[in-house]
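This report concerns only the one structure given below.
The other protein chains are all here in position, but one chain of the complex has been omitted.
Take a look at subunit A:
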């Protein structure tokens, strides 16, 4: 079985047509579906949040069969993720794509579980602490993208589960949980 780092690649990764955008509708639908799942899987295991279309991305080429996805194909597959709400373009030029391998709602649930597990129901934490503190180690929250985290926190704030306030330092914000 071929591997990309510690990520197990599926058999069809060695199937050359997998790397050519298929023109026939039925075939293309299936191809897009397979790519969507592979991208999400890969990003989840590797904790990748942003894919740059113009940068090297290990998943988009297979040196074993000497195939690389064209820009058009990358755009098509990511666009399919965006239309399902599993990704978002970060700029109008479609150069960077934010991958939501958990939806914002799922991230919010993650945060709630994390808070409950650690008995932090009425505590105060900084945003940076949630991302990189010792408490979050071993959870999906550890090392997560700040933009995604802020969106999840705002969703919870909207639901009245916490309050966000300006911290002491200018670039950090604090969170007061009230679950």
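In this text, a residue touches a chain if its C-beta (ideal position, glycine included) is under 8 Å from a C-beta of that chain, and two chains touch if they have at least 3 such contacts; residues count from 1.
The rule is short, and it goes like this: contacts and distances are computed from a predicted model.
The listed options are "Large ribosomal subunit protein bL17m", "Urease accessory protein UreF", "Vacuolar protein-sorting-associated protein 36" or "Actin-related protein 5", and the UniProt record of the chain not shown names that protein "Vacuolar protein-sorting-associated protein 36".
One of A:6, A:26, A:56 or A:91 touches the chain omitted from the figure, and that residue is A:26.
On the side of subunit A, touch with the chain left out of the figure occurs at residues 1, 8, 10-12, 15-17, 19-20, 22-24, 26-27, 30-31, 33-34, 37-38, 66-67.
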